[in-house]
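Quick one: the structure is below, and I'll ask about it shortly.
One chain of protein is taken out of this complex; the other chains stay put.
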Amino acid sequence: MRRIDNFKSIIDQYNIIFFDAFGVIKNYKGLVPGIERTFEYLKQQNKEFYIVTNDASRSPSQLASSYHKLGLTAITHDRIVSSGMLTKEYLDLKVNDGIVAYLGTEDSAHYIESSGLHPLPVSQIDQSNIDKVNALIFLDDEGFNWCDDLNKAVNILRKRTIPVIVANTDNAYPVTIHDVSIAIGGLANMIENIVGKEFIRFGKPDSQVFMFAYDLIRDHRAVSKKEIVMVGDTLHTDILGGNKFGLDTVLVLSGNTQPIDAETRMTATGIVPTYVCDSAVIDLGGFDF
Amino acid sequence: MRRIDNFKSIIDQYNIIFFDAFGVIKNYKGLVPGIERTFEYLKQQNKEFYIVTNDASRSPSQLASSYHKLGLTAITHDRIVSSGMLTKEYLDLKVNDGIVAYLGTEDSAHYIESSGLHPLPVSQIDQSNIDKVNALIFLDDEGFNWCDDLNKAVNILRKRTIPVIVANTDNAYPVTIHDVSIAIGGLANMIENIVGKEFIRFGKPDSQVFMFAYDLIRDHRAVSKKEIVMVGDTLHTDILGGNKFGLDTVLVLSGNTQPIDAETRMTATGIVPTYVCDSAVIDLGGFDF
Amino acid sequence: MRRIDNFKSIIDQYNIIFFDAFGVIKNYKGLVPGIERTFEYLKQQNKEFYIVTNDASRSPSQLASSYHKLGLTAITHDRIVSSGMLTKEYLDLKVNDGIVAYLGTEDSAHYIESSGLHPLPVSQIDQSNIDKVNALIFLDDEGFNWCDDLNKAVNILRKRTIPVIVANTDNAYPVTIHDVSIAIGGLANMIENIVGKEFIRFGKPDSQVFMFAYDLIRDHRAVSKKEIVMVGDTLHTDILGGNKFGLDTVLVLSGNTQPIDAETRMTATGIVPTYVCDSAVIDLGGFDF
Partner (left out) sequence: MRRIDNFKSIIDQYNIIFFDAFGVIKNYKGLVPGIERTFEYLKQQNKEFYIVTNDASRSPSQLASSYHKLGLTAITHDRIVSSGMLTKEYLDLKVNDGIVAYLGTEDSAHYIESSGLHPLPVSQIDQSNIDKVNALIFLDDEGFNWCDDLNKAVNILRKRTIPVIVANTDNAYPVTIHDVSIAIGGLANMIENIVGKEFIRFGKPDSQVFMFAYDLIRDHRAVSKKEIVMVGDTLHTDILGGNKFGLDTVLVLSGNTQPIDAETRMTATGIVPTYVCDSAVIDLGGFDF
């Protein structure tokens, strides 16, 4: 049986911490209890941190303010790297003009708008504008009618040879202690199988999102990957992606991976973190402080 | 370039004809024009025929009466073998009691009812009855709210270890000359990937539906597979399945496979029919009669 | 925790028993100790039985005589249904003449020869005879040079659009208590992915092999699927296939599925047998007799 490591003594060894959001900092009920102490400690110790998330449903500013409302003010918008930001970068570099059709909420369309392109929900694409559609983006599982708009997305892609971006690679996400919801990544996989085309995916475990965060650090100082540790609750996104990018990794058991399954799933998948911790919460008042 | 065979001279060589329905006998506009002549000829020549279909949306009687309304009275309910009938046989043999949850129209639930079991739409499963659910069936893409009920199906399968039947293996089906709609088989593939369990699929290309039709013949007379030819418009269901079951096969170009693509797709997939015809329509008044 | 059933009281309820071979009757060391008592009991009770196996490496006669050499004389060649026999039936019905190229031992080529066709190892296909090759069969993982002949198979399939049969769907098989060996089914999957064509697979869990055994019974008497139970050690072949064909199923823990894993694997895969037993061995001298 693998031993459980102490989270505080781990982060003491690194200068920069990358955190996954869901299952690490927050869950379906709100903040993970006590997580604010972790960010106090990071501030006190002058550690740099980033939230590296597959959540493309809202802009970094909106994501940050959702933490502020919950009382966690340490996470500011410039600390958030989302797969939506990779989508914006792709559009900046590769799509010059025209309509970008999307599936998701109005909030998620922020990433398209900020590229200077014209976002239009899939539901509003018709004969009059389909020829101007230059990309289709899967942003979020909410904000559209699944039956009508998934069928419409299939038919747009049968008629137009355009790049398709999946801005969140997750298949499902927890909504209560017992239940999950199908995520936009799961819906996109279905459409990809049906139309037989190859989509572009941004988000962990793909390394481009890690590279984006890494470049934010390099913009202001030299850094080695050895200074960074990635903290996450999911083996095949956070841990696989972190490992592949060359980072040390911490699996926390406060989210997707249950304490009882952790060992079995590591052996079954071959995905092994550098450390395993109960959670990313630090007990500041404890005797080990 | 492969030559196009004459459909009439093909069926002259066989005693029994298996037809796919969609793309062969009917399409999104109604009957394939002239197809009634084919069934007149079969009657005149005393040939036996069966419709072997992945359509589990309605009972054989309802399917037959839909042909009658279009003026094709030759197709009676006892000539129809649907993947829904395999589902009913499975339930008869393997599920003794309790609730069978389903996704599909009320009509499609016929196959569950006729098994003497209690069908309940996925939308009506809750804490009070989930423990009595002994199977979940994907019957049809209509009759339910995709967002609510696909999510509910995922969560039922996370809580209950029960057999899951996909009664129609198609991923998509044509609804107009330009557009397709996602079929229940495509939705089921997504759910299977998300829950990570192995579903049971009935319908072409799986051989169990061909065996069902074959057994209907053997109930009243001895027969060899060499007497039967399978006619279909789709390489990877009708032709692959017919070939695998040991039947000679005819690809007709009146449905899913366009004349311009037929050759390329045969080479690409390695699925090769015994014959290729423009359609299953016979020109009775023509000079070749 | 699921209870372990008594194998003898199970078979008392059925008239016909289908057995998987490897992991049930024999293993890498020889016969499963005590299994001969099971066959004595079947004889004494006048139960009919068949060995339903994915082993296409040898003819039924050779397979039977391998049991005889181990001292188990009850298993005669007419009791064995192998995926190789399905391959022979396919060739009989669908390939009229020419060369059938194969990967496997000379013994495995029996199934091609008995079809009256000309078997030739893939290694002997060259410019002079490639145009006469009318099918390619994956029979066994032995009898050929993997590097040379797997590469040759890829290139034959790039040049010739012909049916490809995989006569054993297993990915791997145990060779010692600790080690497995890649089976021909695993090699065939790789080739299929590389050439992008659709192969035809015979063997459990596909229902055609169960149907073949079922038809052997129906040749001499009427039978219902309710009279038959399938006994196997592997969830995704024996149990999934048996369930799908409508049979009751017994998972035995003497082969691929370890007692410690059985529960977890049933929940994870959703494949659930009717019964679970330690092994297919009957204790004839025990007090429960």
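Just so it is clear, A, B and C label the chains in written order, and each chain counts residues from 1 on its own.
Assume contacts are C-beta pairs under 8 Å (C-beta built on N, C-alpha and C of every residue); 3 or more make two chains touch, one makes a residue touch a chain.
It should be emphasised that the depicted structure is a prediction, and the values quoted were computed from it without experimental measurement.
In the full complex, the chain left out of view touches A, C. Which of C:L70, C:L93 or C:A172 touches the hidden chain is settled by the complete complex: it is C:A172. Touching the chain that is not shown, out of C:T73, C:S181 or C:Q258: C:S181 (per the contact rule at the top). The omitted chain makes contact with just one of the residues C:Q13, C:N96, C:Q124 or C:N155: C:N155.
Mapped onto chain A, the footprint of the missing chain covers residues 89-90, 92-94, 157, 161-164, 195-200, 206-208, 211, 225-226, 236, 240, 243-247, 266-272. The chain not displayed touches chain C at residues 145-147, 150-151, 154-155, 158-159, 171-172, 178-182, 186-187, 189-190, 193-194.
In the analysis below, only the chains that are shown with their structure count from here on.
Chain contacts here run in a simple line, from one end chain through to the other with no loop closing.
Looking at which positions face the partner, chain B and chain C present mostly the same ones, since more than half of the interface numbers are shared.
Comparing the CA-atom centres of all chains against that of chain B, the greatest distance is found for A.
Chain centroids computed from C-alpha atoms place B closest to the centre of all protein C-alpha atoms shown.
Annotation: 41 Å between the Cα-based centres of chain A and chain B. Between the Cα centres of chain B and chain C there is a gap of 28 Å. Chain A has no residue in contact with two or more other chains.
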